[in-house]
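Partial complex: the chains shown occupy the same locations as in the complete assembly.
Letters A, B and C mark the chains in the order given here, with residues in each chain numbered from 1 onward.
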Amino acid sequence: HGTDLRNPDGTVNVRYEGAANTVTLIELASALGYLDGIKLEWVGNNSSGPLSIQNTATGETDIGGAFSGAVVKLQEAGAPVTAVVSYYGSNDDYFVGFYASKDSGIKEARDLIGKTVAVNTLGAHSEAVIRTHLKAQGLSDDEIGQVQLVVLPPTDTEQAVRTHQVDVGALSGAAQVHAVKQGDLREVFRDTEVFNNFNAGEYVLRDDFINEYPEAAHSLATGTAKAANWAASHSRDEVLKKLTDIVESRGRGEDVEALQYFNGYGVGKNAPISDEDFSRWIPWLNESGIVDGEITPSEYYTNEFNDLANEG
Amino acid sequence: MSTLVLQDQPASIDVVSAQRKPSTGRAIKALRKTLYRSGAIIGFLLVWELVPQFVLEPASKVFLPPLHEVLQQLWKMIISGDLATHIAASLSRSAIGFILAVAIGVPVGLVVAWFSKVGDFLNPLLEVFRNTAALALLPVFTLLLGIGELSKVSIVLYAAFFPVLLNTILGARSVDPLLIRAGRTLGLNSFEIFSKVVLPASVPIIFTGIRMAGTSAVLVLIAAEMIGAKAGLGYLITNSQASFLIPKMYAAILTVAILGFAVNAALVALERHFSRWARA
Amino acid sequence: MMSTIEIKNLSKTFQRTGASEQSAVTALESLDLWIQDGEFFTLVGPSGCGKSTLLDILAGLSSPSRGEVLVDGAPISGPSLERSVVFQQYALFPWLTAAANVQVGLESQARHGQGLNKAERRVRAHEYLSLVGLEGVEAKYPHELSGGMRQRVAIARALAHEPKVLLMDEPFAALDAQTREQLQDLLLDIWKRTKTTIVFITHGIEEAVYLGQKVAVMSSKPGKIKEIVDIDLEDRLSVDDIRSTRRFGEYRHHIWTLLHNSNQQETDTPTGKTLVTSGAPA
């Protein structure tokens, strides 16, 4: 993309999009001093993974992260990007759950037929999980088709479920904790029931960025993995203190209160990427017509820059 | 800039019969004229087709596919009936909101204009609301009215209401007082003055408002559908974008363009019809 | 079809509230006038002398500040179909065809239960359009008609419901000289046939003399009747170009003198008078 990203001091300037009231893994990595030779430049907030990696593909940012399925779709559409490190996943602490109002009578997969489900963005994690789950629960394609997905900002989802504007809402992270705390919602299922613990999304870099600044790619991937490990290995209080410091010092007019709902990044140790992280979604990708037949997962990613992953 | 003001009218009176058998010479001329007039559009479409293919680098081409790919995609959606579903969803929302806006805006506007006390009272509030970008209120509509059809129709109603209302007030206020005097001497009572003089006299200006409302309705609806919808053209655009179905996204945008054009043309035709008596 | 108009000690004052202190304009002061059944009564006077004010009161569109106006002995309480008005600017409803315009008054009558049915109204409209020399324009909209034709439609509209009195406020002022003369003849012809009482306001001395049986000359500030001149000319339509005759010239001159003197004090600065000509088309 032609623009020289190198700063006068020799560091590489890396543009990225953040998220409101949240500290992303690279931000944490940077704050922890794990990003050698990198200077992060915040260009705005974004709550959609697909848009985030699109902006990376078009050169608006240099790093973006999204759900694996979206990474596949972007590459299948022809964009020259490669995934270099996992940046979120699902485990017992951090996961995507599907919640209905307690008085709604929705308890299991079959109850979802003909109902509406709110998700944060289409074509991504929640959609893929719910489709896969319904299929696994033995629903026919026709029945699955009757489950309507609606895009809603996560903050609206809670209220929308409570007031029955949607029947079920997909929630994760802070919005999830906030909603569950009220005690009037019931979890119908969560993504870890479908796949156990898994890495769900990757940071991607543009291929030309990788070629031009391999050491920066290296620093980003490894730093992210280190930060994920740091968050998993420190006490909640320590992590929260760090995150609070970061949010308070960056002055984006955010709400530190929201951090109290933080419950990890869900990403596995060392944040590696595996073939499975992509092949897991093949049925859904096929069904939604984005890819035909088999895919070769190894084309989409590399662990080459993640030293921790290479160590095993 | 025509100084030939006299020309049109007598000519159109005399020649109604002669017009029935256009000569071939005229046909060719008309064709050439049409071609000339479509020149810019054709040029634009050509650029769209050729630039992505021959000028852009592959990485950009992904996000700006050539026209034929977009048309193929459009055709697919037409065949499958998908497009019809989305158009129907968008059209019905904007139609309901728009019709409500007209149905409420015109009578309220007439009342406000007629009873100038009411106007004095309401005007400042109306001014504030009118100048509050509908989209800034989108979150409020979602919070208060939910994410369903109600909030979408409401925001369309909101966006379309003010142009209708304000033009109705303007129209009714600018009715020639002479016509009202004439009406009174012809035995019309207050209500008849209202319905038979003020209303018809305001029609041309009201229609300007209605046309503006049509534009607003479409604009705001697209934005509203980008958030919390499961069908509609706005939904189709964001959804396609999120799934990197870029030709599909352009097909949806093209549809919005054509739809916007058609809605406007329809309103202009309606306006012509209802204002045909207005000074030529 | 006829009516006597008695104006007694009529005054009209306008309050102006636009400014800090209220200033009042006296448009008419202690005006007395007697207009007979079936008379063709013309009224000339300088701009702003209160002609339109008087006509508005006769039409019932505004009410006197003092004094009274009786039509056939009864005071005027508002507009009425018995007194029709023709305005300078035609005041046709542009969204109605010529025929529909002519039927407006007829429909009002019908709503009050004393009128014609729909078919009869259409026939009547046709009849009155023919009376003013307009046949075949029933379906045309005002903007498709020339100024002269529009004013004919307005006259037909004013007459169609057969009022007792026809009030006309400079009806021909916006027309060109030749169309004006045509319409003057048309109006005389109609008057002779219908014998409707006509009150006709004009700025034109020639027009006043040509049309009126009586010409009232007004003076301004405040508006008063200066003199009423009886016009005794033979039938205008039977003589070729009566306007060029000596007698006509004498009447003309007499009224000219009356107006000229009454204008004298105000016309010292040539702008003085025209400032008030707010009625002139812009």
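One rule holds in what follows: a residue touches a chain if its C-beta (ideal position, glycine included) is under 8 Å from a C-beta of that chain, and two chains touch if they have at least 3 such contacts.
Because the structure is predicted, anything quoted here is derived from the model rather than measured.
Visitor: Expressed as a composition formula with the shown labels, how is the entire complex in this file built up?
Guide: Number of copies per chain kind in the whole complex: A x1, B x2, C x2.
We take it that only the chains that are shown with their structure count from here on.
Visitor: Give the identifier of the chain nearest to the protein's overall CA centre, each chain being represented by its own CA mean.
Guide: Central chain is B.
Visitor: Can you tell me which chain lies farthest from subunit B, using the average of the Cα atoms as each chain's centre?
Guide: Measuring from the centre of subunit B, the most distant chain centre belongs to C.
Visitor: Between subunit A and subunit B, what's the gap in Å when you average each chain's C-alpha atoms?
Guide: For subunit A versus subunit B, the centre distance works out to 40 Å.
Visitor: Whole-Å distance, subunit B centre to subunit C centre, using C-alpha means?
Guide: Distance between chain centres, rounded to whole Å: 46 Å.
Visitor: Where in subunit B do residues touch two or more of the other chains?
Guide: Residues of subunit B touching two or more partner chains: there are none.
Visitor: Note the residues in subunit C that touch 2 or more other chains, in rising order.
Guide: Residues of subunit C never touch two or more of the other chains.
Visitor: Can you check the complex and tell me which residues of subunit B touch subunit A?
Guide: Result: residues 58-63, 142-143, 146-148, 227-230, 235, 238-239, 241-246 of subunit B touch subunit A.
Visitor: Mind listing the subunit A positions that touch subunit B in their complex?
Guide: Those in contact with subunit B are residues 48, 50-51, 54, 57-58, 70, 73-74, 76-80, 116, 118, 121-124, 148-153, 156, 159-160, 163, 165-166, 288, 290.
Visitor: Which part of subunit C faces subunit B closely enough to touch in the complex?
Guide: For subunit C paired with subunit B, touching residues are 59-61, 78-81, 83-85, 87, 89, 91, 93-96, 104-105, 108-109, 111-112, 141-144, 157, 161.
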